[in-house]
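Of the protein chains in this complex, one is absent; all others appear in place.
Presenting chain A:
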Amino acid sequence: MAGERAAELVRELHRAAGGHLPPFRAEGLRQTLEEMRVLYERNQADVSEAKSGRTDLIFLVRFRHCCLLRNQRCILAYLYDRLLRIRALRWEYGSVLPNTIQFHMSAEEVEWFNRYKKSLATYMRSVGGEEGLDLTQDIKPPKSLYIEVRCLRDYGEFEIDDGTTILLKKNSQHFLPRWKCEQLIRQGVLEHILS
């Protein structure tokens, strides 16, 4: 059945709930494009025959055309939804992605991610006065400048504003400036403790 491969791509992506990014299916995409190429070529041949009087071919041409449109739609939706997921990663993880995720992206998607990063950074520099404004900070309204955090895994040394470095060891507890550690909390390195 035509369009089945493309639908399988969409189905897999849909199954990965909650913004999770499944591996890029380059092979499935290539097969779908190949199927479309074959459909298109047959249609071209049949269209010229239909013009010279064989009206019985019109149905077939139309059928193939439907399949072409369907495949096109599936592929576009597949790629677009992946981009939405990748864009979300920038906000959830910060600008550097872990290797396991990069591994799931195609070269073009990595390129797109880098450009998105750049335009977001340019925008954030342009708002909020001299220094710019980090929009990814303070997603939730802050209540205090310093927060209590516990380290969930060995992270290594970490430098804070006043120049001192602290060692983030597993299970150690620290009292740190909020803006410094918000991203580490998002990444699951630190845990925010409420008193």
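Just so we're on the same page, a residue touches a chain if its C-beta (ideal position, glycine included) is under 8 Å from a C-beta of that chain, and two chains touch if they have at least 3 such contacts; residues count from 1.
FYI, contacts and distances are computed from a predicted model.
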| item | value |
| --- | --- |
| Chain left out of the displayed complex - its UniProt protein name, from "Late endosomal/lysosomal adaptor and MAPK and MTOR activator 5", "Glucosamine-6-phosphate isomerase", "CTD kinase subunit beta" or "DNA replication complex GINS protein PSF3" | "DNA replication complex GINS protein PSF3" |
| Residue ranges of chain A at the interface with the undisplayed chain | 1-3, 7, 10-11, 13-14, 18-20, 22-23, 42, 56-57, 59-60, 62-67, 69-70, 73-74, 76-77, 80-81, 84-85, 87-93, 98, 100-101, 139-143, 147, 182, 185-188, 191-192, 194 |
